[in-house]
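The structure appears below as structure tokens.
All protein chains but one are shown at their positions in the complex.
Let's look at chain A:
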Amino acid sequence: FYLTPPQVNSILKANEYSFKVPEFDGKNVSSVLGFDSNQLPANAPIEDRRSAATCLQTRGMLLGVFDGHAGCACAQAVSERLFYYIAVSLLPHETLLEIENAVESGRALLPILQWHKHPNDYFSKEASKLYFNSLRTYWQELIDLNSGETTDVKEALINAFKRLDNDISLEAQVGDPNSFLNYLVLRVAFSGATACVAHVDGVDLHIANTGDSRAMLGVQEEDGSWSAVNLSYDHNAQNEHEVERVKMEHPKSEEKSLVKQDRLLGLLMPFRAFGDVKFKWSIELQKRVVESGPDQLNENEYTKFIPPNYHTPPYLTAEPEVIYHKLRPQDKFLVLATDGLWETMHRQDVARIVGEYLTGVHHQQPIAVGGYKVTLGQMHGLLTERRARISSVFEDQNAATHLIRHAVGNNEFGTVDHERLSKMLSLPEELARMYRDDMTIIVVQFNSHVIGACQNEE
């Protein structure tokens, strides 16, 4: 049984989303042209999340992918909340005061973020009040702390990540009188999520990464070819520095048990994550919370299970590693993706496929007859062949979809094999996860003219 090409397309395109930055937004010319995003589930339900928003009170745009594990609760919460924490961290003192005064006097709030969401990207209505209160506490503290210094983006990102993770942990410890919410905050805290977030403001690009999702810059070389530049480091066992860091944070006695089978404590693939209180709380705290928690939590073997060799928590942090990159005209696009993509594709191929897709047929090396002897028949054959190659590009209106098509359907020659694509997509739910992981991709396209102009101004 095979899926027909239209069926394949409807599966691939179900979650695709595109946003084009309006050419004149009334304020600034944006260095971002727009972005395409998409996700393909392997788990049911999918545990990946994605977010994108424009900061309204400061400049810049935020984009992020979140890879959940042990359920999707944590990834969902982080996808809803993290950008607010970042935006608030970036706000100047006066704006924070203004917002606080507005809340205090019941006036309308200044909007902080403009979200760019696919209809399937939902926000939890029930928890919004709880989340808001935590956020408000955060900005009240920021107001009190008023350092008078201008906000450094890197610092803001780190603070926001750490603060959100802290709030997730606290909310779970405090609990909520509403039983639904109580269970929700516990699920959030006991599940985990990695996060890879980009903040773009003019030529300033910051990537904050926690975990094993990845950010990659697509660069067009002078000869037109494409190359990839990593803008994040994976926090997993393959990263020597990470292994080093974890070992430094714990006594020498634990050295052997810290990383087993390339996993943290032999259990967890990412070495940094949100949530996952099982790797952060003391055993006593874990036991107390689980026992006083609802029955569902108590009956869950996973939550009750204490990791082996658990002596000196915390073993896990949500603190991101932040990389700054100053955009150049040759930096054409940014790919943020969960490990589902990077497991199947080399970043060099990702750069080439997206680069060729975005520049389209026009940048396919034009044919020139020049001094060669070419007959009409030969030329015709050549052109028909070129057209066939291009037509697969035109199937997709979304760079992320195009990338997923390649990631899932590529054969050994690097071209999409429909049969393979169809097979992979028609796997039953219980088998899908064995052949592929959830995949979430955001492709951000930069405006080289704007970036070039910014450069020249300096």
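By definition in this document, a contact is a pair of C-beta atoms (placed from the backbone, for glycine too) under 8 Å apart; a residue touches a chain by one contact, two chains touch by 3 or more; residues count from 1.
The criterion applied here is as follows: contacts and distances are computed from a predicted model.
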Choices "Pyruvate dehydrogenase phosphatase regulatory subunit, mitochondrial", "Aspartoacylase", "FAD-dependent oxidoreductase domain-containing protein 1" or "Rab proteins geranylgeranyltransferase component A" - which one is the UniProt name of the chain not shown: "Pyruvate dehydrogenase phosphatase regulatory subunit, mitochondrial"
Sole contact to the chain not displayed, among A:Ala108, A:Met248, A:Leu376 or A:Met434: A:Leu376
Residue among A:Lys247, A:Lys260, A:Arg386 or A:Arg433 that touches the chain left out of view: A:Arg386
Chain A residues that touch the omitted chain in the full complex: 361, 364, 366-371, 373-377, 379-380, 383-384, 386-387, 390
